[in-house]
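All remarks here apply to the structure that follows.
All protein chains of the complex are present and in place, except for one that has been dropped.
For chain A:
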Amino acid sequence: MAAVTGWRRSGSSGAVDDLRRLAPPSPATVGSPRRTSSASGGGGAASNAVQVAMARLEDEFRHVLSSRALDLEIEALADLTSLSMCSDRTNSADVAEEAAAADEDDSVSSSVGRRSSYRSLRSIREIDLLPADAISDLHAIASRMAVAGYGRECVQVYASVRKPAVDSALRRLGVEKLSIGDVQRLEWEVLEAKIRRWIRAARAAVRGVFASERRLCFLIFHDLPLSSSTITTATHDAPFAEAVKGAALQLFGFAEAISIGRRSPEKLFKIIDLHDAIADLLPDVSDIFAASKAGESIYVQAAEIRSRLADAVRGILSEFENAVLRDPSKTPVPGGTIHPLTRYVMNYSSLISDYKTTLSELIVSRPSACSRIAPEGNENAPSFPDLDLADPDSQLPLAAHLIWIIVVLEHNLESKASLYKDAALSHLFVMNNVHYIAHKIKDSPELRGLIGDEYLKQLTGKFRLAATRYQRTAWLKILNCLRDEGLHVSGGFSSGVSKSALRERFKSFNAAFEEAHRVQSAWYVPDTQLREELRISIAEKLLPAYRSFLGRFRHHIENGRHPELYIKYSVEDLETSVTDFFEGCPPSLHNRRRSHG
């Protein structure tokens, strides 16, 4: 390098001295942004010397800019664990949230679950990219060149040296060169991880790298007479914009690719995270880029991407609602237990309520009219419940969506319930699922707050209705065996009990109960408390009735032949058998267990 430029470099101060020797500021050129028209015109030798000097200065500028750049720990800017470059506001609450155990029913993956804390740059942090003396040398060189009318060359060199440095910094932060096609081909779990990394990298890139680059450019160029035939208000930012534009577009390109991906429900929460991260960055992006024309387009693009992500959020929510509506009902879930769809939807809804801050801003319209009105050929579409007490003007659109989601879920569950051949099981299925829905709502204060107690009351009502129906369908016939009517041959109580009728009754009761016991033990009520309550309520009706029946009529049987054929069970036997109900496994296994225990 020294050979090319022909002068020895004796440190940066030597370079500045050489400057003064080679390109003395002539009176005609100082302060004039124009080219050295008068100075170079007649005096060919002088202007030649200037040109040669400028060429050397250009090289010197390049040399200082590239060789004096500081070795920075760029990666630390985005490092989740290292706090050295991060500002002090760490959020330990977020960490606790992240570590919290996921719902054991959680069919939504736990990485989608709670909001992760993205500990990275929270505000602009300008870092020194070069030492101060190098910067002042660069400023001196740039100002000589600008005054001599060679500002363009200087700007060119600046951009050509800083651009690869910026690109390299972004590479070190983990920003990848992914095309839209690449992003489309990747599995969502892979993309989720990339989104997490991207959020950290973007904060470091915008608030650290770009902010620092802008400052460097400012320090070198801000007060210089940079000539341009079209002076815009911010020519001084132009070198910075040029150095950074490609990297910035590449950075935001990833977020853009995510925003135009296919909309599927699993993506909702990560996309909200991405949206929020960009919304959070926009003010800083504006600060850093809005000054120059080239930079402005970056701000515009970032804002566009945020808007697209908002659209994607709305679209995904719609897609989710449709998916719940369309979930096919082919085979009934065994044992009438909680359907996986119910768990999925309630977990999803719970998460929606967790994200309600952003979602309340983004979801501005109620569920679309065309989904609510029964479309042609689909007479069975659910209709929006008449919640007179919920004033449409005061109810958040998000809340309306949540209620709609549950309405749609219930509607879908109805068709799933109709798959059961056994009506009692069908009712039990409804009980299980509605109970679960109500339970999840009560469990989450946010969800409950959004959905409201009015709707919760409706759910409870539905539950009770299903419970009543179950009882009637499953037990009416059995309990009818224990009635008085039809057993007495003449009018009075104490005289004339038809023994044959009585024997029939006992036989019917035994058969029916055994059948119920066999069948309903295989049914499943997952919620322990509900299971117990159900058993208790059965026992409450069954045992007194049987006790009373036995008390009244047993002596008739015991006085006859083979009483054991008819009175097979004591009240205690029945009581024990009831505990087999709703265990989800056949009673024979139970008996075997009990005999061991």
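Here, a contact is a pair of C-beta atoms (placed from the backbone, for glycine too) under 8 Å apart; a residue touches a chain by one contact, two chains touch by 3 or more; residues count from 1.
Please note the rule applied: contacts and distances are computed from a predicted model.
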Exercise for review: Pick, from "Calcium and integrin binding 1 (calmyrin)", "MYND-type domain-containing protein", "Ubiquitin-related modifier 1 homolog" or "R3H domain-containing protein", the protein name that UniProt gives for the chain of this complex that is not shown.
Suggested key: "R3H domain-containing protein"
Study note, to complete from the structure: Given A:47, A:329, A:358 or A:471, the residue that touches the chain left out of view is A:47
Point to revise | Listed residues A:144, A:214 or A:245, member touching the removed chain | key: A:245
Check your understanding: Of the listed residues A:128, A:266, A:287 or A:311, which contacts the missing chain in the full complex?
Key -> A:311
Check your understanding: In the full complex, which of A:133, A:319 or A:414 touches the chain missing from this view?
Key -> A:319
Exercise for review: Write the list of chain A residues that the hidden chain touches.
Suggested key: 1, 4, 35, 37, 40-42, 44, 47-48, 50-51, 54-55, 59, 62, 66, 149-150, 152-153, 156-157, 159-161, 163-165, 167-168, 171, 176-182, 184, 227, 229-230, 245-247, 249-250, 253, 260, 262-263, 300, 304, 308, 311, 315, 318-319, 322, 325-326, 370-371, 375-378
